[in-house]
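Shown here: the complex without one of its protein chains, the others still in place.
Each chain gets a letter, A and B, in the order it is written, and its residues are counted from 1.
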Amino acid sequence: MPEFRTGASAHAKSVARQPTTLALLAVLPPFVVAVYGAAMTAFPDTVFLRGSAATYGRVGGALFATAFLSGLVGLFGTVSAARADRYLSFSGFSSVVLFGTRVLVSVGVAGVAAAVSLLAVVAAGTEVASLPAAYAVLVLAGVLYGLLGVVVGALLPRELEGSLVLVFLADVDSFLSGDVIPVNTDLVELLPLHAPHALFAAAVRDGSLAGGPVGRALAYLAVLFVAAGVAYAAATGGWSA
Amino acid sequence: MTRTRTALSATVKQFARTPVLVALLVVLPAYFVGLLGVVLPDSTAPVHVAGATTRTPLRDGMLPMLASLAAVMVTGIAGLFLTVDTLDADGWLALSGLPSRTLFAARAAALAGAALLASVAATGVLSLLAVPERPLVFLAATLVLAATYGLIGAVVGVALDRLAGVYVMLFGPAVDLFLLHSPLATDAPGFAALTPGRWAGVAAMDAAFTADPEWGALGVGIAYLAVVAVVAAGAVRAAVRA
Partner (left out) sequence: MPNVSKQRGNRDSDSDGDVVLRADGVEKTYSSPLPWEPDVEVLTGASLELRAGEVVGIVGENGSGKSTLMESLVGALDPDAGTVERPGDVGWCPQDDRLYDRLTVDETFRLFGQAHDMAPDEIEAAADRLTERLDFARFRDRRVDRLSGGNRRKLTLAVSLMHDPEVLLLDEPYTGFDWETYLAFWDLAADLAERGTAVAVISHLVSERDRFDRILELRDGRLEATDDA
């Protein structure tokens, strides 16, 4: 599909040519993993049900960094899509294809962010039982937030304000969605990172995803995919084949 | 005085008409103190202040620092918005005849007001869940810390754009207060003595947990604020001239 290839290539280039985004992809994950891990060492280990405070911090940090960066690219892409993609589809490019290219680039960004984050976790000294499983879950978390970023971008098409919504959402989500601190509310189960958090912690600890909420994570993915499609259509003025 | 009043009025209007700033003023204390105050568990943790160690519920140990952090972030971003995107207009205003000291006085007054508002809001929300031992001293120390970061935000606004500047003023104070000077941590690295949190921040934590505040730290914090004010004034003046 030449249209798809051209669109994906163009969108990928526009992400890759933003120095700030590249700098964030390189710097934010190690920074957050280190900071969250170090901050959590202030908490007594007895507070945690399983594993050490530092590990909990690093797991949360990796999820936050991957989610936030992917969400940011999704947001920025939608804000620019409202002008550029709309004009492109007016010129004849299929908006279905354009949305597909945006999702593909989002998956790519999640892949890069996940790799850097996982590397940071390993470099910080945490032993990861299964790297492939841990990586796959991080990519999933990134894709979930990439799609969420598209939704935020359609509802709040301003880069600064939208990014602030995403950073707080990702921060609350990564902090509360772990099962290692007993939190006082059931709403936590509705957070996007709740299932990925459990899966990632299991991949780090045991190396196994079996018995984990994989189905729930994939269901969440499907729901967000549809929501992002609706949001993208709203931002760019509707679908065209 | 009329010109100062007009310049002050213009600055206050710019703040009040920036939805992001107003939203952060409401959301940050509610999020840091309100939300985390509700979800953090009740198990106890040791709190280290002024050489003494007490045990306190984890929630009560974290919340004062988070309240200060909320006030600091809001004021830091307010300071950022004082300079980011406005330096060209400030230059034209100066060229039109407004003395730079008048503009600086107006901006400083507005920033002090923002620091006070943010500190009162954060202390107020905190007091609903965990009342500091010496609330007025806590408020004063938080105010000094917030004002310091407000001026740092103004300097950051000279160098960075809105988006990058906001994230520096979110992550920077978080590293300072949450990582380097958390009351739940026992020791901080040597370079941490250079950060604002070591002085007014530690004074605020002392006032939260003990009846005997660290006046020395607060005094150094005020001196730190004065130095930062001089540096900020110079940096902004140089940027407006450039």
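We adopt the following convention: a contact is a pair of C-beta atoms (placed from the backbone, for glycine too) under 8 Å apart; a residue touches a chain by one contact, two chains touch by 3 or more.
What you see is a predicted model; the values in this text were computed from it and never measured.
Trainee: Which shown chains does the chain we cannot see touch?
Mentor: Its contacts among the visible chains are B.
Trainee: Among B:98, B:129, B:163 or B:222, which residue is in touch with the absent chain?
Mentor: In the full complex, the listed residue that touches the missing chain is B:98.
Trainee: I'm checking contacts with the chain that's been left out. Which of B:89, B:128 or B:231 qualifies?
Mentor: Candidates B:89, B:128 or B:231; residue touching the omitted chain: B:89.
Trainee: Touching the left-out chain: which of B:10, B:35 or B:129?
Mentor: Candidates B:10, B:35 or B:129; residue touching the omitted chain: B:10.
Trainee: Since one chain has been left out of the picture, which residues of chain B touch it in the full complex?
Mentor: Chain B touches the chain not shown through residues 2-3, 6-7, 10, 13-14, 17-18, 85-86, 88-89, 91-100, 240-241.
The rule we apply is simple: only the chains that are shown with their structure count from here on.
Trainee: Could you list, by residue number, the parts of chain B that touch chain A in their complex?
Mentor: That would be residues 19-20, 23-24, 27, 31, 35, 38-41, 43, 45-46, 58, 162-164, 166-167, 170-171, 174-175, 178-179, 182, 184-185 of chain B.
Trainee: Using the touch rule from the top, collect the residues of chain A that touch chain B in their complex.
Mentor: 20, 31, 35, 38-39, 41-44, 46-47, 159-161, 163-164, 167-168, 172, 176, 181-185, 188
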